[in-house]
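All protein chains but one are shown in place.
Moving on to subunit A:
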């Protein structure tokens, strides 16, 4: 036996003579002798791979999505059919979304108005006779192109995956999904979320700063029920073994259900006493890792709670198809443990390097904020995953899903190439293009070219970084003939606008550079200012970088948000009358925001500026950047609101306040972030000879 022990796989002396595993030619001509042609085979699949074996190619009618794109229809709500708060939020999310259509003919995806969230037939929310009702729907069509949401299936004692009605060929978006019944590439696992989960916006995560090593009191915590019998009791019953009373706190209670005392064992009394000594929220806040074991079902509220708290989930829920695993790489944010190896968990997580712990913590926060913090996000993630399947060549790679700012904010219709977005230059080892497109909006009714715009065109075209000038002509009168425009070294193109305020952020195909310099006809800028601002923008390509700024504040008297363009020590809005930003934001503005918001902007004065700032900050979580600007003549200084301002001015101003509050309402929170700094040239106003300065003109 000793001799056996030392051996490796032998180096056969005749190994050069070994035959290939397949004849090379046979390998290359893997001809298809099947009696079915490819078309027939696909037809045959349609009849074989149905229902429990559904895949997109066999159970989903792609042709419905061809003409109108990805449009989602919700069945009209019936008055005698009350729905739960959660399901109401789901439907609201869809109806508010840019994908919503009230026309079933135009729809690609259908959502029932019957509340299917709770299919535990012992529950009060349980809707009876669903089968019957569904069969009455002329649109049902065997469930084809339907999406069904479910949070709870089955009931005591087995908690099966059965929904109590035949979902047919409908896609199931379900919490606590079991890998066994999950139809890969077809169904979607969603997280279990509480009834009071916010409709939109959502609370931010609890991580306010990165610490290394993690400065938390506990390494690993659990506080929850211990099942004495029944499904899931195996895991919950063992959790107390890892409790060490020091950095690992694992507390269980037997108290749940009506007759827990019947099954009570010798541990119960002591456990129940210890259990009361710790507060769940306190543990969540002060631990690096949180055990997220299965309950009766595979998923639990705990999962999202831990994620939000930046308490790295340690999953003990074998066979759980993790939420949105088709898109999300959970290996970056959670420890996927095995129920059978509970006792190894403490030593395993102690071995995780502090840098990795820090990366895990940050990833929990990113995922929470990108996909989970509101019902809107959960619903949209579900929809986007389905949409990605419709045109796989125009879908997000895993990289895009798992990197900030997350898949929902990355539109594959704009591009699927990371280098085209403002977010990934560093990860890609690339940098934004070295030229910009100047984009000037003209709205004045004069019909001729004013002095300011002529000066502006000269100044901008003088920049070494300017690739072209686009003029958005948004006036009733036609633009002057080409001969009237100044001669410039760069191409100048005139685009006829539709005279809507939101036009200025339309993704015109003429914009081919990464950077856009957005301008108004009245803007006054010098070539040096443009040059300097562009160089700064290249360091911050995901932000808005510009000149005049405004600042928002909470007005406690009025109980609403206000903002001011007066001189302040802070800024949170950079006016897009003179600002650089990435061209992707045009697409995001036009394609991502629902039409309703753009209509709001079209109806209010100077709201488009704010919306753009709110949007960009919501994406980046970072404030815009102000760069230095020459002293201006009084009339070009950003309008100051003084007591003497005219009626028109004050109406304009109050409209803006209104705009901000409506935007905050739509986003569900105040996305704007304040900054206290301005970027100046390195030698700005330093006591050095002007000759040594690169941007001397900025100081005049």
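One rule holds in what follows: contacts are C-beta pairs under 8 Å (C-beta built on N, C-alpha and C of every residue); 3 or more make two chains touch, one makes a residue touch a chain; residues count from 1.
Criterion: contacts and distances are computed from a predicted model.
**Q** Would you mind picking the UniProt name of the chain not drawn here, from "Acyl carrier protein", "ApoA-I-binding protein 2", "60S ribosomal protein L6" or "Exostosin-2"?
**A** The chain we cannot see is, by its UniProt record, "Exostosin-2".
**Q** Just to verify: which one of A:53, A:67 or A:484 makes contact with the chain not shown?
**A** From the options A:53, A:67 or A:484, the contact with the absent chain belongs to A:53.
**Q** Per the definition of touch given earlier, which of A:278, A:301, A:592 or A:684 contacts the omitted chain?
**A** A:684
**Q** Kindly state which of the options A:331, A:486 or A:603 is in contact with the chain not pictured.
**A** Touches the omitted chain: A:331.
**Q** In the full complex, which of A:243, A:522 or A:693 touches the chain missing from this view?
**A** From the options A:243, A:522 or A:693, the contact with the absent chain belongs to A:693.
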